[in-house]
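With one protein chain held back, the other chains of the complex are shown just where they sit.
For chain A:
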Amino acid sequence: MAYIHLDGVSRQYGSVWAVDRVNMAIEKHEFVSLLGPSGSGKTTLLRIIAGLERPTQGRVLIDGEDVTELPPHKRGVAMVFQEFLLFPHRTVYENLAFPLRMLKLPKGEIEARVEWVVGILALRGLETRYPNQLSGGQQQRVALGRGLVGRPKVLLLDEPLANLDRELRQEMEVEIRKHQTGLGIPFVYVTHNQEEALSMSDRIAVVRGGRIEDFASRADIYDRPKTAFIAQFVGRSSRFEAIVAGGDRRLALRGDGILIEAESQPGLALGERVAAYVKNEKVRLKPAEPGGADAPNALPATVRHVILRGAYAEYVLGWSGGELIASRPRSEAEFAEGAAVTAFWNAADVDLFPVSEPGR
């Protein structure tokens, strides 16, 4: 029996199903991310676990107990909000002590626990300040501390890093994951940022239109996307449209002036339209050589722009059918803007999905 169970949970607003028949099982030591675009229902799902929203249908179980009917203050959960939502009339110390006072812990215990959280989150010296006297990063640490201090059954995090700048965000990612491992309680983390989800999670649930598109390990989500949406949303990739042209162990696909070879997939019929995704970092480059244009998974192209991303260079390539991006380590041979190259990739790195509606 998993620690947190969502059993056919749905939430309706008017005629819209913000959350639609969601089933999830989260283990006790897991860090789970709900990853999806804005409006996909991931925050609503989190608020349902917290008890701030009531599901229209379905049940929520935490630690074996059906909490569907329980108000938030009786669930023993905690939450870190995107806007921090620290109590503005309370000092940092009082904010951190709030969940403990609600638990009616003795005074000494409260002091010890606040002291502990002040220590692990590097908040020493800020205890007597008010939230409006703190920087964004400090407010975020207090918000995280307030979430951890009561040792909740589960910590829910609603885009907690969205208001921080990039550098601070990466620092906090490491820290959040560290505390999750240390405390051994499940974290459910809502984000629209795939890098955050990939850097911290054990498993990722990709949410789209109120439904769970896939719930799998982060490696599976990234390397073996189950749907076209996931292939598009997680990681950065280039997309080709093609028609299944034949093949046995390997499928041959024919698009506009491109020959793609991919590993065989069940359920794809001859002549079917498919979308093929190749992740940017799987596209490799070599100098253009005359006559090699007909090989599969090789594309003659011209370097249009080079974007330096520190350890990586992103090559924006123009080819007869549009644009394609190759992300290569800087340690490899570099190509100048305007250079003629051949972009190529392995058949195993092509993700194929049938195209249901034309143009998508």
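Please note the rule applied: contacts are C-beta pairs under 8 Å (C-beta built on N, C-alpha and C of every residue); 3 or more make two chains touch, one makes a residue touch a chain; residues count from 1.
One rule holds in what follows: contacts and distances are computed from a predicted model.
For the chain of the complex excluded from view, the name given in UniProt is "ABC transporter permease" [choices: "ABC transporter permease", "TusE/DsrC/DsvC family sulfur relay protein", "Dehydratase" or "Flavorubredoxin"].
The chain omitted from view is touched by exactly one of A:L34, A:I48, A:I62 or A:V77, namely A:V77. The residue from A:I4, A:M24, A:A50 or A:A301 that touches the chain not shown here is A:A50. Residues touching the missing chain, restricted to chain A, are 50-52, 71-73, 76-79, 81, 83, 85-89, 98-99, 102-103, 130-132, 146, 150, 156 (touch as defined at the top).
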